[in-house]
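Supplied in structure tokens, the structure appears directly below.
Partial view: only certain chains, each at its native spot in the assembly.
Think of it as A and B in the order they're written, each chain with its own count starting at 1.
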Amino acid sequence: MSDFAPDNPDFEAFVRASFRRQGFMAHLGAELTKVAPGRTEIRVPYDRRLTQQHGFFHGGVMATVADVAAGYAGNSLMAAEDSVLTVEFKINIVAPGEGEALIARGEVIRPGRTLTVTRADVFVLKAGREKLCATALQTLMRMAGKAERSDNGQA
Amino acid sequence: MSDFAPDNPDFEAFVRASFRRQGFMAHLGAELTKVAPGRTEIRVPYDRRLTQQHGFFHGGVMATVADVAAGYAGNSLMAAEDSVLTVEFKINIVAPGEGEALIARGEVIRPGRTLTVTRADVFVLKAGREKLCATALQTLMRMAGKAERSDNGQA
């Protein structure tokens, strides 16, 4: 779970370009705050439009940033001509998303030729302190040789 | 998985009022299209702001509507003085979200005093035909006697 070597020396530019193509990331106000080999971080400032019925961050926002942070953690290790699909993920919500921002950190557990297993923790930032609010475990599928723009495929 | 009796005769108004308090549902353009005892349906029209990098519905949107549809399926069976929290869910994405709208259908598998297990299927509507794009399995926790507005609690 520690050090991975990326296949693509331009992995950061590759991940950032893909992130920018996700209309939903802009709609959430999400920012990709870190990209390292096998690790990424996403941050979403609080906004009333992102809330559940109590005014806290919606669980769907937690799930989305967990999915995306873990997905790009996996994607960061792949070749430029590959793309990646989320096969499935599970998320446990362990505390309400009450605070100024969500921070999701994704990391690769086990990279694979076809499937990569990743995880993410989601923290809520409140008065400058991070508190774990969700944890997720994800499976990704590599679409080898299907660069992103032309990939309409499915598993 | 079929017929459940709601504790609250006004379950539909109760669920609809809670849904309206979720800022994130408006931000997604989501509509609560059906509410029955132990079952709900949510619909989200396609919008560029809801997409992943290929221009299809984002997996995070699928996860959100699965979570909410299944959550309100559970909530529809509870008393007016109860509120509900998502403990966890798992989602398998089985096809790309390519189409004009997402339709999520949630249903209760097993209601319980403390925990309720639910599921949801998410379909994408394309040229008038529904295609399964995701399926989810969820655990909910009932917060007995904590009506929604005053509940800041956690599991």
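By definition in this document, contacts are C-beta pairs under 8 Å (C-beta built on N, C-alpha and C of every residue); 3 or more make two chains touch, one makes a residue touch a chain.
The structure displayed is predicted, hence computed values, not measured ones.
Identical protein chains form the entire complex, numbering 4 copies in the structure file, with 2 of these shown.
The rule is short, and it goes like this: only the chains that are shown with their structure count from here on.
Matching the C-alpha atoms of subunit A with those of subunit B calls for a turn of 180 degrees, to the nearest 5. Once the centre of each chain is set as its mean CA position, subunit A and subunit B turn out to be 22 Å apart.
Against subunit A, in their complex, subunit B makes its touches with residues 18-19, 21-24, 26-27, 48-55, 58-61, 63-65, 67-68, 85-96, 98, 148-149, 151-155.
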